[in-house]
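Apart from one protein chain that is not included, each protein chain of the complex appears where it belongs.
Up next is chain A:
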Amino acid sequence: MKSILKPLLMIVAMALGMTAAATLPARALVELNVNKGNVEPLPIAITDFQGGDALGAEISGIVSADLKRSGLFAPIDKSAFIEKISNPDATPRFEDWKVINAQALVTGSVSKEADGRVRAQYRLWDTFAGQQMSGEQFFANDANTRRVAHIIADAIYERLTGEKGYFDTRVVFIDESGAKNARKKRLAIMDQDGANVRYLSDGRSIVLTPRFSPNRQEITYMSYESGQPKVYLLQIETGQRELVGDFPGMTFAPRFSPDGQKVIMSLLRDDGNSNIFAMDLRSRSTTRLTNSTAIDTSPSYSPDGSKVVFTSDRGGRAQIYVMGADGSGQTRISFGDGVYSTPVWSPRGDLIAFTKQTAGEFQIGVMRVDGSGERILSTGFQQEGPTWAPNGRVLMFFRDSAGGPKLVSVDLTGRNEQSIPTANFASDPAWSPLLE
């Protein structure tokens, strides 16, 4: 298998020295408060990076698209630009940018080093304060210049919002093609913006519910390849696969623990019910967490690993429950009018995302970890399966319409919904942590 994760590991970040403007008296710098209810997108001018022929414009285009899709930024059309940046290291004419209401300005350059590496650098300017906010340069292998652009977008996002970005990430998902009653399902991986799709299975067996490991190198998923549906582990780099556990019945709904040492999943009991087990990947020892004559599934750890949220129909219909990571203190937390499933703990620890079925529709929502403060972010005829961006600000899920599922993202305000372009139908997205 072609190496997917390695090529960019050589990225080296270095802070760029401030230009003369940085020595000006400090003034309040432009800042986005993403915790306000209604964030007005920040007007930002992203100029084409200098050098590298088409590469410069490509990088600035990717940076611009990332920031725009976040809903927090409004990149200004390049045709409105007055100053033509010729030296990205020189202090720009701030007046020219203020007059088009660009509150922030990005300049940059890209070049090929003698050793074949790509060098990219950017500077972020506060036009109204008249100073540089940040500047960095990166060296990367030639293989994936898109990653450099995503890293720069993350740096700009973080500098302006105070929150970590989520652009230098990948998504594993199920690529679906063919008629609905004969769907070919393949494991696939792509960048969070839909670029660089690669297939990780051949479509001969049904595969479902892939989930990223915290170390970004492995995926756990469910496959019918042995006849009985079972949970597997896949090394993305090598393509090496292994069965997770030696259980007699179907295993499904796998997820990694935050430390990557365990896989938690459902195991089918002989009586037709399903309970939750955790398996230690090193010792291979298994721990039973639930023992109910009910469907207990879709377990998801809290980011500190101390708790597990899951779905159970032990009370009649499916609802969301929380328990200790040892199975103690199982407590129902969802009490709204409807059926709740697919709970996923936010990487920030503060919220649980879920799918809720009510009044003939499927909703994607979030609630606090005690079940209070439920908010619905998206409602549709058929949609399910949220996954969190690593910064806990954005969810991706899949929505069935026009004959098959497609991927959609929505931010925590519920106002910024974006479709993720995929060549075929796509379902079961799982967001990676930020790449390293």
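In this text, contacts are C-beta pairs under 8 Å (C-beta built on N, C-alpha and C of every residue); 3 or more make two chains touch, one makes a residue touch a chain; residues count from 1.
Simple rule for what comes next: contacts and distances are computed from a predicted model.
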Identity of the absent chain, which is to be given by its UniProt protein name, from "Peptidoglycan-associated lipoprotein", "Pyruvate dehydrogenase E1 component subunit alpha", "ABC transporter substrate-binding protein" or "Fe-S cluster assembly protein SufB": "Peptidoglycan-associated lipoprotein"
Residue in contact with the excluded chain [from A:Q228, A:S306, A:T331 or A:S419]: A:Q228
Of A:R183, A:R314 or A:R348, the residue in touch with the unshown chain: A:R183
From A:Q103, A:T342, A:T387 or A:S409, residue that would touch the chain that is not displayed: A:T342
On chain A, residues whose C-beta touches the chain left out of the figure: 179-183, 185, 206, 208-209, 222, 227-229, 249-250, 252-253, 266, 268, 270-274, 295, 297-298, 311, 313, 317-318, 339, 341-342, 355, 357, 381-382, 384-385, 400, 427-428
